[in-house]
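What you see is the complex with one protein chain gone and the rest in place.
We just call them A, B and C in the order they show up, numbering each chain from 1.
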Amino acid sequence: MTDRELYERAVAVAQRAYAPYSSYLVGAAVLLRDGRVVEGVNVENAAYPLGICAEKSALSAAVVAGYGPGDVEAIGITASPCGGCRQWLHEFRLDRATYLHDGELVTRSAAELLPDTWSL
Amino acid sequence: MTDRELYERAVAVAQRAYAPYSSYLVGAAVLLRDGRVVEGVNVENAAYPLGICAEKSALSAAVVAGYGPGDVEAIGITASPCGGCRQWLHEFRLDRATYLHDGELVTRSAAELLPDTWSL
Amino acid sequence: MTDRELYERAVAVAQRAYAPYSSYLVGAAVLLRDGRVVEGVNVENAAYPLGICAEKSALSAAVVAGYGPGDVEAIGITASPCGGCRQWLHEFRLDRATYLHDGELVTRSAAELLPDTWSL
Partner (left out) sequence: MTDRELYERAVAVAQRAYAPYSSYLVGAAVLLRDGRVVEGVNVENAAYPLGICAEKSALSAAVVAGYGPGDVEAIGITASPCGGCRQWLHEFRLDRATYLHDGELVTRSAAELLPDTWSL
């Protein structure tokens, strides 16, 4: 699966997001090192800080399926990840993230997205 | 599926939790109104506030699968839900939650768990 | 200071909330056992789950000022606290919370707001 295809999986699943407060639908698709793909969407809450992002939704689904840090190769996201999700990409040691930024598809490493973060 | 069986599903999946910081493994299993069951676990992060609970993990998996508020009948959890997750049970309009509390299996409605909360 | 006065302090400070996404201004005022009052407001973020509620804002200000669990007597809030904040009221062992609910000023204990929660 190419990074572009992973991004397209994220775009497709975004339609299922539960985002009645922002109306901003986000999707994410995680590529595991064994080739499996797991998806996520943002899930909002009337108490805004209690919601979760699509990247966390996808990565937690990977954990439920038996995967952990080191098992995830890449993620496709419909938009640039928020800082909180960048910390998750670092925690799970992803090689790269692909997302739409300023109208262009870009691919970045977790370290590029979160410079100077601490070692685990 | 009985409430006890749902709780037992939660206990079984808890082994997959990613909880290296608290070593406190939590599992959750959601029963959808069509009979399907979806599972979740807590996923911690080195930046503690960025982690997510098992209940959110399970409910976000239900959303990814195409379900939303009103579609979830019950949840089984290995422990009493935190306040943040009770707000999610309210948002998704679950009928009831079953969990272990003081060594006993109890079942409560979302309204009992979060009295006086706002209408959606 | 009466519970009503504490609530009125919450109403007054709510005007300072940073809530450009929900336009829902929330204020909170905490009464410490030594008589001091500390205030808080909700602070939202473009990434919704990263925001914080007024109750957390007020209680963290109390911590910065040198107070901790057991030192806080009561809180006034402009609205019913979300589940996440109820967990903070429990953690800080407040005696009571006063807020507007269905057009009426109500006062509840932390235990009433979060039944069946765990012991600390």
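Assume a residue touches a chain if its C-beta (ideal position, glycine included) is under 8 Å from a C-beta of that chain, and two chains touch if they have at least 3 such contacts.
The structure presented is a predicted model; accordingly, all values stated were derived computationally and were not measured.
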Chain not shown: contacting residue from C:I52, C:I75, C:A97 or C:L113: C:I52
Residue of A:G27, A:G40 or A:G84 in touch with the missing chain, whole complex considered: A:G84
Interface with the unshown chain - residue positions in subunit C: 13, 16-18, 39-41, 43, 45-47, 50, 52, 56-61, 63-64, 66, 68-69, 84, 87-88, 91, 118, 120
Missing-partner contacts on subunit A, residue numbers: 79-80, 82-87, 90, 101, 106, 108, 112-118
Interface residues of subunit B (partner: the chain not displayed): 21-22, 44, 47-53, 82-84
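FYI, only the chains that are shown with their structure count from here on.
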Touch-based graph of the chains, sorted into line, ring, star, complete or other: complete
Geometric centre distance via CA averages, subunit B-subunit A, whole Å: 22
Approximate Å spacing (C-alpha centroids) for the pair subunit B, subunit C: 25
Centre-to-centre distance between subunit C and subunit A (centres being mean Cα positions), rounded to whole Å: 33
Residues of subunit A touching at least two other chains: 47, 50, 52, 84
